[in-house]
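Below you will find the structure I want to go over with you.
Every protein chain of the complex appears in place save one, which is left out.
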Amino acid sequence: MRTYLKDVWHGISSTAKGMVLTGRHFFTKPTTIEYPDPGEQTYFSPYERGLHEFEPEKCIVCHLCAKACPVDCITIEDGGKAADGSKILTRYEIDYAKCLFCSLCIDPCPVDCIHMGQQYDLAAFDREGGVRIDFTKGEGPWRTAKTSADPDAGLAPHLARIAARKKKGGEA
Amino acid sequence: MSTNGRSTALTPSEAEPAHELHERQLLVGRDLRTEEMVLNIGPQHPATHGVLRVVIKTDGEIVRALQPHVGNLHRCAEKIGESVPYYQWVPYVDRMDYLAAMCNEHVACMAIEQLGDIQIPERAEYIRVIVAEVQRILSHLMAIGVYGLDLGAFTPFLHQFRERERGMDLLDHISGGRLLYHYVRIGGVKRDLSRDWLDELDAFLAAVEKRLPEYNLLLMENRIFQERTCGIGVIDRDTAVRWGVTGPGLRAAGVDWDLRRDAPYSVYDRFDFDVPHGESGIAGVLGDCFQRHWIRAKEVEQSVRIVRQALAQMPEGPVMANLPKSFRPAAGEVYVRGENPRGELACYFVSEGKDTAYRCRCRGPSYSNIAVITEVAEGVLIADLVALIGSMDIVLGEVDR
Partner (left out) sequence: MQAWLDQLIREHGWLQAVPAGLVYTIAIVLACKLVLVFVSVIAGETVWLERRVAGRMQARIGPNRVGPQGLLQFVADGVKLLAKEDIIPASADKIVFLLAPIIVFAGAFVAFAVLPWGFGLVPADMNIGLFVILSLTSIEVVGVIMAGWASNSKWAVLGAMREVAQMISYELPLGISALAVVILAGTLNLTDIVVQQEGAIWNWYVFRGPFAFIAFFIFATAALASLKRAPFDLPEAESELVAGFHTEYTGFRFAVFFLAEYAGMILFAVLASVLFLGGWSPGFPVDLTGPGMRWVGFGILFAKTLFLLFVMIWVRWSLPRFRVDRVMYLCYKVLLPASVVCVVGAALQVLLGASMGDGGFAAWLMGR
């Protein structure tokens, strides 16, 4: 009989204590924030491995990034040589269905023309436009002046937005 | 055990389970014919932690036989390990146990470094331990929360996301990814930790310590949770050892075994930490679901302790060894194992002197942890089955690789 009453009491008291905790949470400010509107861009980290940012003017078509890729998702085509002997880049396409976002293509580049950016959203209205991105045709995410030496270049407005959101509240 | 020319002694999945009952049980009344019901749980199911398919034969509410069907998430990670150079294979290791990616990378890189006889800088060793233990905290928090979700307590699941978010932001800041990091590389780690990051790490550890009693209040101290987990799914010492269960499952059975202390790798022998294992003093029976859960909660505290010691002891220096341009380890083989949050992850490599491995094999702890339920699940209720599978804390990426 005593264990029976003890069990009942334990049930009631543990329930009550749990409810006090959730009740306390009810009156605390939530830790989540509103989903950012489409225009706003979230900033994660200086080394964030999002969608690539590629500068075709700098590329010397050495194919080191394509060789480093574990899944062979980078397709590079060159169209002969220019007057000063450098190769002309005609196609630089990344197949995002295969890309691991591992950033192994970033390290070997000798001219610092490929980086990984903050964007992650590849939503598109048709399959072709959303998966294989050809950077030479102007497709792809926004380009910045980001280099390995200055990873935060061009990100000042985003950092300001993040700081403003932190100040507004929430355990960002 | 004879293997009939196969690589393992496990029977193929179409074969009938060896312990299938051949008699009609439960003739309650003379003319009452009861049948056993064959139920299929998954592969799409909210409670199986991934694409796990379990076929059970039930007699009303009681499970009579059970067979898990795995392989739905097989992505040929080992075959790829034999097809690409070592440094290109490291990103794939993240994806095996995706909730403990840093620990996976740690073990794989250790194996490759041992194969190629590479010494990594000491600071890199400490950083690896720090991120591995942070990852252990995150993985155990997830296990604790998801276990509550399996049992119907929705709230701790969302609370643990709050702490996990801070930890993931930390790991995101240094590696660039929230879940799959590719941070621990062959020869060390990718980049050094900044002062800001270390301050944020201190804040994260303090937050985890503060919130852990809350999870315990909502789960372990709750009567309903105790009724659902105490005495359920008991895996005793012999069963655990026989099936190769490792990690919290093994420790809950009373075996005081942790690779970080008993077969130390990296710099774990320099830290002082406890290894929680099942005891009869706490609630529940030795080796039951409650004790596995309790051990995970305790291991979070110990991981915090290890990180703090590592932060205090960490020397300055480089974080990446100088590697040859083309990494071709000498011919030989190596078997390296580490203590993942889910158990013992091991990598076995055979090298022929080329830049790609000849044989790459990973031993995932969740594979053995889920195999043991074939024996343990007989006689449990279906509701307990969910509690049992949840307490083993499997990740299907690791079961199937």
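Which chain is which? They are A and B, in the order written, and residues in each are numbered from 1.
Going forward, a residue touches a chain if its C-beta (ideal position, glycine included) is under 8 Å from a C-beta of that chain, and two chains touch if they have at least 3 such contacts.
Keep in mind the model is a prediction, meaning the values are calculated, not measured.
The chain omitted from view is touched by exactly one of B:175, B:222 or B:246, namely B:222.
Residue B:155 is the one among B:155, B:246, B:266 or B:302 that touches the chain not shown.
By the touch criterion stated above, the residues of chain A touching the omitted chain are 4, 8, 15, 18-19, 21-23, 25-28, 30-32, 34. If you put the missing chain back, the residues of chain B touching it would be 37, 39, 45-47, 61, 148-155, 158-159, 162, 218-219, 222, 224-225, 227-228, 381-384, 386.
As a working rule, only the chains that are shown with their structure count from here on.
Chain A and chain B have centres, each the mean of its CA atoms, that are 26 Å apart. Those residues of chain A that touch chain B in the complex are listed here as 7, 10-11, 14-15, 17-18, 21-22, 25, 31, 44-49, 68-70, 100-104, 116, 171. Interface residues of chain B, counted against chain A in their complex, comprise 80, 84, 87-89, 91-92, 155, 159, 162, 165, 169, 172-178, 180, 182, 191, 214, 217-218, 221-224.
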